[in-house]
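Note that this complex is displayed minus one protein chain, with the remaining chains in position.
Presenting subunit A:
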Amino acid sequence: MPNLAGLLRRTEFLSGLFILILGGVCHLAVGDLEIGTAQEMGPGYVPLALAWLILLTGAAMTFGGLWDGREVQEAVHWRPLVAISGAVVIFGLLVDRYGIVLAVVAATLVASFASPITRHRETPALCAVLALFGALAFVKGLGLAIPIWPR
């Protein structure tokens, strides 16, 4: 039996833990919803059954993963993951109140740190083009209810 650090590099074991977490969140979400009976099911009947099925599958996978020696092949690259997620979150935070222009510029700036392929001297121009396009095509053209400037 390998040690914990070794186990955490194994695909099947990690997959099992991942599914256990998902199942756990599902179970939490069901909370104290009414279950009902098989004939007259409450809103919680099917969700609870699903949550348990997911938890059981996760447990079986984790257990089975103890004997499955295959290791995760691809490493996690934090930089694109964090920068891309961050860029979209920033967009969501700003777009409501500060308008599409600021939201696009901020998101594009954050996204520019996602990868070494970005040439930072191009970023200002890219921000300008996207902001202009967003304001003209989406807000003016399609009439989406998004402010252009901060309100």
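What we mean here is this: contacts are C-beta pairs under 8 Å (C-beta built on N, C-alpha and C of every residue); 3 or more make two chains touch, one makes a residue touch a chain; residues count from 1.
We adopt the following convention: contacts and distances are computed from a predicted model.
Hidden chain, UniProt protein name from the list "Molybdopterin synthase subunit MoaD", "TctA family transporter", "M67 family metallopeptidase" or "Multisubunit sodium/proton antiporter, MrpC subunit": "TctA family transporter". Residue A:126 is the one among A:7, A:66, A:126 or A:148 that touches the chain missing from this view. Residues touching the missing chain, restricted to subunit A, are 11, 14-15, 18-19, 22, 26, 29-30, 33, 37-47, 50-51, 53-54, 57-58, 61, 72, 74, 76-77, 80-81, 84-85, 87-89, 91-93, 95-96, 100, 104, 107-108, 111-112, 114-115, 117-119, 122, 126, 130, 134, 138, 142-146 (touch as defined at the top).
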